[in-house]
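So the structure is just underneath, and the comments pick up after that.
For this depiction, one protein chain was excluded, whereas all remaining protein chains were kept in their positions.
Labels run A and B following the written order; every chain starts at residue 1.
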Amino acid sequence: MAKDFWAKHENLYYALTNKKVIFGLTIVAFVFLLAAFGPMIAQYEYDEYAGQGYLPPSSEHFFGTTIDGKDVFTRTVNGLRSTLLVGAIAGSIATLIGCIIGFVAGYYGGTIFDELLMMLTNIFVVMPQLALLIVIAAFLEVRGTFVMAVIVASTAWPWTARAVRSQTLSLKNQEYVSLSRISSISVGRILREDIASNMFSYVFMVFIQQFNGTMLATVQLEFLGLGPTKGISLGLVMQNAVNWNGIQLGMWWWAIIPGLILTILITALYFINTGLDAAFNPRLREM
Amino acid sequence: MSENILEVKNLKAYYDILKGQVKAVDNVTFNLKKGEILGLAGESGCGKSTLASTFISRKKPLKYISGEVDLVGNKIMQMSEEEFKELRLRTISLIPQYALDAFSPTKKIKTYIADLARQHGIKTDKEFFDKVKERLDLVNLDESVLNRYSIELSGGMKQRVIMVISTILDPEFLIADEITSALDVSSQRFVATMLANLRDLGIIKSSIFITHDLSILYQIADRIMIMYAGNFAEIGPTDEIVDNPRHPYTRALIDSLPKVGIQYKDKRLSGIEGTPPHLLNIEEGCRFRHRCPYAIDKCEETPEREKVAEDHFVSCWRWKELGSDLNG
Partner (left out) sequence: MAKNKDVVMSVQGLTKVFKSGILNPEYTVAAKDISFDIEKGKIISLIGESGSGKTTVGKLILKLINPSEGKIIYNGKDISEIKEKEETKQYYRRVQGIFQDPFATFNPLYRVDRVFDLIFDSFDLDYEDKDQAIREALFDVNLNPDRTLGKFPHQLSGGQLQRLLIARALLMDVDVLIADELISMLDASTRIGVLNLLVESCKKHGMAVIFITHDLNLGYYISDHSLIMYKGRLVERGDTKKVYENATHPYTQMLFEAVPEIGERWDPDEEFLPEQVVQDVKEFYQENQGKGFVEIEEEHSVLFSDK
């Protein structure tokens, strides 16, 4: 039974046995668990006065305390949860929009339809992203998680659309697509088996990249004070640390730890990406 | 022995990869005389291009194992990259296989040539460009091509520009790697003849012309060397190789070439069954034995390089006894 399953899902098998993927997934899982269960372990509320200020990491306060005595661990894991959520939703939205637009434009490559879609995409590409984000974010007085995600996604999709379009265009002209066409396979099946499936790994990697990018964009906005209007976020923790001169005062735990978690997460995602590249490509498998 | 431009003795160069060693050039011996065009032929993966890069680029994962290469008195395998740099373009020059794709679409031909010359420490003054124009004229290109972009030129014209650049310093030894294979039939003839002309004019002293196409070698090569799966198979004067091949592989290769005048209806040509072996951690023995109709137990041992006649060498255990049989 198990053997049959793996024979059917070879890609999954190769993906899950790739060392880079395992390494990356382990770390990502750890960070996600931290975001999911961290707030439960935390003994304090993120805004609560938890004890003496200016304390370095200890068994009492895992990540130390802020200058005004708030628990950094509590703030970090709560912030991580919110930031991850925004990043993941934004990444999904951006990938979805980018893929749909890119796929359609690519499939109808060379037509007016394609031209129009690409014009729209190019307009978004040349827009100064951060400025636009600041304007939109500042304009909205109340910003929840989902609104934040939409704001971030709105500027993140165009590159995906362009990449997916060119990928679709080149796949469409592959000789195996011609062979499927003269085998009288339905358009739907060609799209699915010859184009989309050859793009699946690509799209999956685009998503991971998008997630990476949207996470960073989210933290950027939060850091500028344009994050969700309620609650705490990773960027906000860092912003506080900088505003209160945390680094200059020697309170490395306050600014460095949240940043470090972000960096580790992004590195791990990168590992998954390169690992998957090898796993999804039968030619690279044998190397 | 001063008439030899290049002497290669028992050269071994392997690719080091994770799974082991790919013996791409294994025990190859030959020499190249002054004024000679040596054709190097074989199937893809036989090591002919690797041999060229052993001489000139020596980049990882290709690893020099042993053997000697003497290029007009320079032991190039022992030279440092610094020392070797001095020889590039002046003594040894390479036209790589995919040179046609190397043109930058945004640069004019003139800029492209100038950049390349500067990389090799050549002054790009008026004198230099006068020489370039002279050479362009030689390959029947108008000097106006200098002010054009690469997309405006056909493949054949680009290949001629490349030939001009790579021979601008009159190198003693030119390696031409598949310079005709991406071209149309009509350009093939011009480019191949050009190579012989350059030699006749003394612009280059000698050349190795690497190709998979024996019929082009027949046109311009003085001698032909055949490689099979990283091993030397046979070398000899062109007519000897074509009319009197000693190695079963050479014979099979020549027999498999269609010629005008032979139709399927009248005479069926035969190919060679099977495919070349994988060179990863390959064992001892003649590498052709699995496809060779004449293989015997002895072929489990690697054959020696033996002299057939003046300038004609072969690596086959049975060349003597098979001689007449193969010609039949």
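One rule holds for everything that comes next: contacts are C-beta pairs under 8 Å (C-beta built on N, C-alpha and C of every residue); 3 or more make two chains touch, one makes a residue touch a chain.
Small disclaimer: the values here were computed from a predicted structure and weren't measured.
K.L.:
Of B:L214, B:A233 or B:C316, which residue touches the hidden chain?
P.N.:
B:L214
K.L.:
Using the document's definition of touch, tell me which of A:L120, A:L140, A:I185 or A:L224 contacts the absent chain.
P.N.:
Checking each option in A:L120, A:L140, A:I185 or A:L224, the one touching the absent chain turns out to be A:I185.
K.L.:
Using the document's definition of touch, tell me which of B:G202, B:G271 or B:P293 contacts the absent chain.
P.N.:
B:G271
K.L.:
Who touches the missing chain here, B:A252, B:L279, B:C299 or B:V314?
P.N.:
Going through B:A252, B:L279, B:C299 or B:V314 one by one, B:A252 is the residue touching the chain not shown.
K.L.:
Tell me which stretches of chain A touch the chain missing from the display.
P.N.:
Here the touching residues of chain A are 11, 110-112, 115, 174-176, 178-185, 193-194, 197-198, 281-283, 286.
K.L.:
Residues on chain B that touch the omitted chain in the whole complex?
P.N.:
Spelled out for chain B, the touching residues are 43-44, 140, 155-156, 184-190, 192-193, 196, 212-216, 218-219, 242, 252-254, 256-264, 268-273, 275.
We take it that only the chains that are shown with their structure count from here on.
K.L.:
Need the CA-centroid distance for the pair chain A / chain B, whole Å please.
P.N.:
For chain A versus chain B, the centre distance works out to 50 Å.
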